[in-house]
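Here the complex is missing a single protein chain, while all its other protein chains stay put.
And now, chain A:
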Amino acid sequence: MADAMSAQTIVAARGIKIQFGAVKALDGADLEIRQGECIGLVGHNGAGKSTIVNVINGGLTPHAGDLVYGSGQGHGIALARQNGVRCVFQELSLCSNLTVGENARIMNRNLGGWNWRRRALALVRNKLDEIFPGHGIDCGSTVGDLSIAQRQMVEIAISFTDAETPARLVILDEPTSSLDSGLAAQLMAYVRRFAAGGGAVLLISHILGEILSTSNRIVVMKDGKVVADRPTSAFTTRSLVETMGSVVKDRQRSTRQHTGERRLSLPARKGEGLAFEAFGGEIVGFAGLGGHGQTQALLDLYLSENGNWLPNRSPVAFVAGDRGLNGIFPLWSILRNLSIASLGALSKRTLVDDGREAELGEYWKKKIEIRTPDTGNFILSLSGGNQQKVLFARALATSASIVLMDDPMRGVDVGTKQEVYEILRSEAASGRTFVWYSTEMDEIELCDRVYVFRDGVIVAELAGDEITEEKVLASSFAGGEH
């Protein structure tokens, strides 16, 4: 296998498949990275970018397919690092309680021995000077005392140091998200120098200008597959956006117009971009790449209607996205999980009326078809999709006229999704307002109106027939340089 590869290949992934529950994260993806290349990796939410990165750096074991490094076939963090594969993750991953030098020690296994502190410090300092001249970071200080941009710079610099095996492939996942344009330009210049010197870089960014100007090959992913893999010269911003999108398909749009009065509003975020508003009977979508401020906007909406300290009979219900983290009560029954938000209405003189609670359970069990013989069963006895339905029922069973949804359909099977969409439409028709953050295009297309987020700001508002994958993509990715 190894001899069949060209000598300068750093890593080759072939036919990689990975499945998380019902979701196929990677469905036979191929990616080969050679020395001297800077590869731009683009794709919309759920295309599989992060997953393939995690396969290459050893964090995930593929369920099918081959992974071949320079030194041979196999997988695992240790093997990946031996082959000089480094990764800068989207979320900052330094230890904030340690100094810059100590963090470099953790990232470099072979830096031990006498006086390692001085060597670690020299390594980071030189690399920082090389990549970000005039950075002004005190390498003796604790990472927790640095600003976000400085932390990002330190993490990038540490990844490019070569104390153990030299860095051969550095994966940068949205490296410029917290850097200003000057620093981003310095980084991109360094990336080009690094690739020219025989290294390789895999660059993921939502700023297409950066990808187009820095990389020499662009890989476009979609639905867990690589759909295009061509030299950068073959792409323009426009063709790149088109490649990321899917073939235009027919769909029936509800040409419904909202009738209600204004229910919710939020001024422009960070003083930039557009303001938000939502009317009665409307389904409003939050689109854009994951982690660009949508969840924060939902939380702000929730807090604007609902105090932090005192409970009030708020007209707002919230459907959590991360079921395990902030959705279900894992030790409670289905019924308890469902009725928790409406206990006030179900109580008589502060005691919960069991009869009415059971009635409520039966009603919603029938209405949204929760597949269980008895709502007294534990919530964990349900499949993920049915647990999600219970969370929906929890929100819908309240008298709330506004329902905020934080990408709740993640990892839910198609059948359940269709059922929930049906419920949403009928509830909206009866006057409820839904604000729906979703990372899936199909769901965004169900909305009456869509706000697209980028870098924490609303950059576009689309309504009716304007809501197309192409338009959402074009707004999610910044066209030019920073």
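Convention: a contact is a pair of C-beta atoms (placed from the backbone, for glycine too) under 8 Å apart; a residue touches a chain by one contact, two chains touch by 3 or more; residues count from 1.
Basically, contacts and distances are computed from a predicted model.
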Options "ABC transporter permease", "Lactate utilization protein A", "Na+/H+ antiporter subunit C" or "Sarcosine oxidase, gamma subunit family": UniProt name of the undisplayed chain: "ABC transporter permease"
Residue among A:R81, A:R336, A:K365 or A:K389 touching the omitted chain: A:R81
Residue touching the undisplayed chain, where the options are A:S93, A:S265 or A:N326: A:S93
Which residue of A:A25, A:A47 or A:M107 touches the chain not shown here: A:M107
Listed residues A:T142, A:S178 or A:T468, member touching the removed chain: A:T142
Hidden partner interface residues of chain A, rising order: 57, 59, 77-78, 81, 87, 89, 93-98, 102-103, 105-109, 111-112, 116-117, 142, 145
